[in-house]
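Missing here: one protein chain of the complex. Every other protein chain is in place.
Entry: chain A
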Amino acid sequence: MLSYVARRCLYMIPTLFGISVVAFAIIQLPPGDYLTTLVSRLENQGESVDRAQLESLRERYGLGDPLASQYVTWMSSILFHGDFGQSFEYSRPVADLVADRLPLTVVLAVTTLLTTWLLAFPIGLYSAVRQYSPGDYLATIVGFLGLAIPNFMIALLLMYLGQTVFGMSVGGLFSPEFEDAAWNLGKVIDLLGHLWVPVLVLATAGTAGLIRVLRANLLDELHRPYVVAARARGMPERKLLVRYPLRAALNPFVSTVGYVLPALVSGEVVVAQVLSLPTTGPLLLNALRSQDMYLASSVILIVSVLTVIGTLLSDVLLAWLDPRVRLDQG
C-alpha cells in the first residue's frame, strides 16, 4: 500500500510540471507581453506611464529573457515566495485575490460533494434493490429531470422562490452586513444559511448522475456468482447486500472526489455568476475576458493542482477499498 502511494505521488510530478507549463503558456497567449498590455491599458485610460516603474516590473518578471528563464523566474517566485504576479484588473497581487476566494470555493466543493453522496447513496441503493418499484421510477424521473434541467435554471428558480416566498436574498454566500465583516460565529451561521442554495443547485446534476451510476453498478453486482455463492452459504439478505455488492459498487463514489472540484470551477461558472458566488469560477471568467493573464493562469494552475491532489486522494481511497488495485500494481 505504502509503495503504491509513493509511486502514485511520483507520477504526480510530471503531471504537475505539465500543468505549470500550460499555465505559463496561457500567460504568453495574448499578443505582446504583460507590460505592453499594461502600458496600452494605462494609456487608454489617459494615465501617464512611469518609465522607472516599468523597468522595475520588467526586472521582476524577467521579461526580456528567453521564455525558459522567464518560466523559471515565474515558477520560483510562486514556489518560494508565494508570488503569483500582479492582477492589473484589480491592481492587487493575484495571491491575495485567490486567497479571498479559494477557501470558500473549497468549502462549497466539499459540501456539494458530501451532499451529493448523502443524497445519491440511499436513493441509488433503493433504486437498485427495488428495481422497477414505484420508488425506483420516481427516483429515475427526478434523476433525469435533475440531469436535463440546466443548473442555472434551478438557480434562477430557487432565487425567485427565495425572494417571493421567503423574502430572503438568495444570491451570494453572505448577507450584506457580513460581506466584509471579520470571521465570527454570526458570519459562519450566515454562511451556512446561504450555502444550501448553491449546494443544492450544484448537487442536483451530480446526484442524478451518481444515482444512475450506483444503480447500474449495483444491478450488475447483485447477480454476480460471488453474491449467489454467499447467499448459498446462508448469508442473511441484508448483510449480504452490504457486505458484497454494495461494497463493490462504492467505487464510483470514491472516483467523484477527483472531478468535482474542476467541474465546480469551470462547469458551474454560470451558476456562480447567476448566484453571484464569491468563488474562483467568476474570477477566472472575468480574468479571461479582460486578458488579466497572471490572474487567469494562476487560477487555472491552482485549480489544476487541487484536481491532481483530489485524484490522488480518490486513487488512494480506491486502492484502500479494492485489493486488486493495491496488490496488482505493487
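Observations on the model:
Convention: a contact is a pair of C-beta atoms (placed from the backbone, for glycine too) under 8 Å apart; a residue touches a chain by one contact, two chains touch by 3 or more; residues count from 1.
Just so it is clear, contacts and distances are computed from a predicted model.
Between the names "ABC transporter ATP-binding protein", "CDGSH iron-sulfur domain-containing protein", "Fe-S cluster assembly protein SufD" or "Sulfite dehydrogenase", the one given in UniProt for the chain missing from this structure view is "ABC transporter ATP-binding protein".
Of the candidate positions A:122, A:150, A:186 or A:323, contact with the unshown chain belongs to A:323.
Among A:4, A:61, A:84 or A:244, only A:244 touches the chain left out of the display.
For the chain left out of this panel, the touching residue among A:99, A:228 or A:313 is A:228.
Of the residues in chain A, those that touch the hidden partner chain are 223-226, 228-237, 243-244, 247-248, 321-324, 327-328.
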